[in-house]
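A single protein chain has been omitted from the complex, and every remaining protein chain is retained in its original position.
We just call them A, B, C and D in the order they show up, numbering each chain from 1.
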Amino acid sequence: MYLWVDLVTPSIPERLILSDTFHFHPLAVDDAMSEIQYPKIEAYDGFLYVILHGIDFEESRNCFATHDVDFFLGTTYLVTVHDGTSRSMAELRDHCPRNTKLLGEGPVALFHRIVDSMVDHYRPEIDQLEERIDRLEAEVFADPTPNVVREILKAKRDVAGLRRIVQPQRDVVGRLARRDFVDISTEMSFRFRDVYDHLVRIADDSLIFQDRITGILDAHLSNVSNRLNEVMKVLTIVSVIFLPLMLLTGAYGMNVTLPHMPGGDAAQFWWIAGLAAAIVVGMLLYFRRRRWL
Amino acid sequence: MYLWVDLVTPSIPERLILSDTFHFHPLAVDDAMSEIQYPKIEAYDGFLYVILHGIDFEESRNCFATHDVDFFLGTTYLVTVHDGTSRSMAELRDHCPRNTKLLGEGPVALFHRIVDSMVDHYRPEIDQLEERIDRLEAEVFADPTPNVVREILKAKRDVAGLRRIVQPQRDVVGRLARRDFVDISTEMSFRFRDVYDHLVRIADDSLIFQDRITGILDAHLSNVSNRLNEVMKVLTIVSVIFLPLMLLTGAYGMNVTLPHMPGGDAAQFWWIAGLAAAIVVGMLLYFRRRRWL
Amino acid sequence: MYLWVDLVTPSIPERLILSDTFHFHPLAVDDAMSEIQYPKIEAYDGFLYVILHGIDFEESRNCFATHDVDFFLGTTYLVTVHDGTSRSMAELRDHCPRNTKLLGEGPVALFHRIVDSMVDHYRPEIDQLEERIDRLEAEVFADPTPNVVREILKAKRDVAGLRRIVQPQRDVVGRLARRDFVDISTEMSFRFRDVYDHLVRIADDSLIFQDRITGILDAHLSNVSNRLNEVMKVLTIVSVIFLPLMLLTGAYGMNVTLPHMPGGDAAQFWWIAGLAAAIVVGMLLYFRRRRWL
Amino acid sequence: MYLWVDLVTPSIPERLILSDTFHFHPLAVDDAMSEIQYPKIEAYDGFLYVILHGIDFEESRNCFATHDVDFFLGTTYLVTVHDGTSRSMAELRDHCPRNTKLLGEGPVALFHRIVDSMVDHYRPEIDQLEERIDRLEAEVFADPTPNVVREILKAKRDVAGLRRIVQPQRDVVGRLARRDFVDISTEMSFRFRDVYDHLVRIADDSLIFQDRITGILDAHLSNVSNRLNEVMKVLTIVSVIFLPLMLLTGAYGMNVTLPHMPGGDAAQFWWIAGLAAAIVVGMLLYFRRRRWL
Partner (left out) sequence: MYLWVDLVTPSIPERLILSDTFHFHPLAVDDAMSEIQYPKIEAYDGFLYVILHGIDFEESRNCFATHDVDFFLGTTYLVTVHDGTSRSMAELRDHCPRNTKLLGEGPVALFHRIVDSMVDHYRPEIDQLEERIDRLEAEVFADPTPNVVREILKAKRDVAGLRRIVQPQRDVVGRLARRDFVDISTEMSFRFRDVYDHLVRIADDSLIFQDRITGILDAHLSNVSNRLNEVMKVLTIVSVIFLPLMLLTGAYGMNVTLPHMPGGDAAQFWWIAGLAAAIVVGMLLYFRRRRWL
């Protein structure tokens, strides 16, 4: 027999349950009420206080959001406090009435089940982030918009934010798996080790993502330079071909007596045209030799 | 019953209180008097000597400033030494006469209260720093002034300065929370753990800030390159279109007999204009195919 | 006497061998069935559960692929689960009937033999990766295609993927060599130390590879900049030589009375040509002094 | 009663004092005689052997120089070996005859006094290095000479050299402060903790300096790119305005019959001038809209 109390954005009177009924330490109660908390685990006299984070993808803002769930884990009770956005908690509450076995293994097993479900919800978000990075990589090489650097920077921040949540979460679960706390049985530590493995992989993924984003930014800079090179080659080739030709026509536009080439007046034009063609061919050969064409 | 002695920029005779009345170790007294000290905690016989830093934002110089507060914490007394700029100390002295409970829990609780208040004052400064970084990021993408690199470098230094203060501070409070020192009760260690969590988050924030500033600088460099690309494209497009046209007009300005196109003298101009239009259209198609337009 | 059970992509009934015959822990059985697992070693009551990775080069996709092999190592049995792509397992099954000594030293020796063979198969893949990096380095300096950055990024990802597999693998074998688990005899720990040395070298290689790829990317960026410099020098040299010449011919094309140089009308042209030649020679000397030529 | 022997660049016979009179271990004697040694502390039977570095700024070469001082610290003696350039040693020898208290606290106190004085001499050098970095930062933003990169690289090397000396020095003094060696009394360990704090700050400063120099180099590269952008904008604006105008004049220089604008012959020029003015105004508006002006 044990008690599961699930408080969803508790009102002031409901908060009294924590402080007056359960007599939890005021600091733990304060933490459970406050907004921004990092994942952590703290042993108090008679109970463990755990903060873990679930993950959501906010479609509207196209970025990650996390919500924290607070656990008070005693030998005969589990108290959970959250803001109602956790899908894991919602699913569990739905399934409970139909599936009595779900609750039958004691508070630690119930706690493990919630944690496991929360960590399972990370995977699709991780996959979506990976897709975004794949898309950015493809875009950088294919047809980068001016916006791509901003997108890269945004992905970088999301990955940093993910690491910021996952790493302490991994350490919390790792401590449960290593049985740093006496309330955890061997059997339960095996289960937490399983969750821990998941979190290690996610933390590892986020490191890989970070590396890839750095690589994408490097590639983007390299591509920008390459494209500048291409632009400058076009400008240089055109200038180098046309400037001599323009000098030639300019020279024949001078109001001075130019040397007369063999042939009549009409032949003069063809001499010039021939010289121009020779210049063009010579330049093209020069560029070919330099591998610019 | 315990004693709280608060020394504000002590005069020479007041300093004798430390050395002659309390018989503190001369090195600790020297540290308390000296200007630049990093946060640290040191155990001496019979008392703990702690240096912590409060934070201020200097409007005039638009940068961070910190002031250090020195604590001598004994079992029956708390001696604080500071330069009077600490808001936490000022508030506490204001509240004391009205709120007797404030002082009623012994010197360690009083010490905790000061430390907690000092750390609470960090938050608005952190937020302001984050705003500055947000503004820099927006500016880099929108309309960077030549000054933006200097601003970025300045923010980078402020973040480095913040880390330099927060990390040893975090470690000091962490040692109090882990009860490395016998004078700290379990209850007090819980409270210091709470302060420690705050400092961990602030230290974490400063790491994130550093990452973001690096990202902003990278983005800025990338944007500068992109803008150079844009400038060069305009130059190249204009040159590639006008140089052939200028060659054409130059050729018709030559003082030689040019081949006569079908039609009368007036038609010659329209032949040339048609050829020029063909050149322009051809070039525009070329640039479109290269996605420069 | 001991038992070796080798399960290749076990069907549902075969899986019952793990859970019902051997009574392995459900979490270990789940891990053995699941797809993506990192190398790890876990002690359960009565057996060690080990995941290791073999390596394959997929010709078709020109990248690395790894397959995991799961080991259940007890005192009187070894159970292996894999998907049939492991060459080490295939070879061992081939050799067994002919070479009875192969199986004669107990389950730990058999386990070592498989691990050793799997690690031996890494070497050719590592060599191939090194060749690819050599080729990229040569290409960057010789005749880089626009694709080279993409190739570099791909190699970088492969190296990161390799490290991701090799480092936990190294740690797993290191724990076997350090005899963290009681089932390993001194003699066996010597053998695992040997495998461990191989994995340390491979992990070290992958770090060196990573460094080299960073260097190659830097060199590529530097080369792109150098080539831009070359292009711009050609443009500048041509412009600086031809613009003054074109001004000269333009000046002589003006419909105003120009100062008459000494000599007759025919001499005027040679004055101009001489001036032009002087300009060209002067510019060339200037460029030579600046070491642009 | 104890003995202080101060050997300044000892001659061969003087060296015998170390080996034959004090019977120090040959390896320690060899180290004391050799030129390049890093700060370290070594316990031998009956004495501690310590190498520490003083710092000098060589005006002539405008860079740091360090000299090492070797200490043999026994219970009844202190032997110091150095090359005579140490200001700390010179000052102490000057003060000794006048100040008997200076020597009265035993060899460890004397040793501490020397070390403290040596570390105090670091501060002005650190300040000077900081000034150099400030100057480089100002120069990079104001009016960088081509030499500035070289200066930055030089400062970087000096900072690296400083770290190379300070970090082992800090660790040596840290071990004395932590009382890793039995010869150090609690009182003395407090004093060494004080010196240790100084060295921690200096080591910290050198890390900050390194960060700043990296930032300065980044800023310099960014500024170079910015200036290139400025140069290219000027070129592009001028080209984009003048090329169409030159085409216009070129067109009116053609030896063909051009369409006659309304008005007499003299009006033709004003039509052209008006068209030219329209082109210039249009281009300027375009550049203003692109924020290039």
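Basically, a contact is a pair of C-beta atoms (placed from the backbone, for glycine too) under 8 Å apart; a residue touches a chain by one contact, two chains touch by 3 or more.
None of the values given here were measured: they were computed from a predicted structure.
Contacts of the undrawn chain with the visible chains, over the full complex, involve C, D.
Across D:Phe141, D:Phe190, D:Tyr252 or D:Tyr286, the single residue that touches the chain missing here is D:Tyr252. Checked against the hidden chain, the listed residues C:Thr75, C:Asn99, C:Asn147 or C:Asn229 yield one contact partner: C:Asn229.
Within the whole complex, the absent chain has one touching residue among D:His23, D:Arg135 or D:Arg227, and that is D:Arg227.
Contact residues of chain C toward the unshown chain are 137, 141, 190-191, 193-194, 197, 200-201, 204, 208, 211-212, 215-216, 218-219, 221-223, 225-226, 228-229, 232-233, 235-236, 239-240, 243-244, 246-247, 250-251, 253-259, 291-292. What chain D contributes to its contact with the hidden chain is residues 25, 27, 30-31, 36-38, 40, 42, 44-45, 143, 146, 149-150, 153, 156-157, 160, 164, 217, 220-221, 224-225, 227-228, 231-232, 234-235, 238-239, 242-243, 245-246, 249-250, 252-255, 258, 265-266, 268-269, 272.
Everything below uses one rule, namely that only the chains that are shown with their structure count from here on.
Where chain A touches chain B, under half of the residue numbers in use are shared by the two copies, so each contributes mostly different positions.
Relative to chain A, the most remote chain by averaged C-alpha coordinates is D.
Note: centroid distance chain B to chain C, computed from Cα atoms, is 37 Å. Residue positions of chain B touching 2 or more other chains, listed in rising order: 221, 225, 228, 232, 235, 239, 243, 246, 250, 253-255, 258.
If you sketch which chains touch which, the chains link end to end in a single open path, with no loop closing it. Every pair of chains that touch is listed here: A-B, A-C, B-D.
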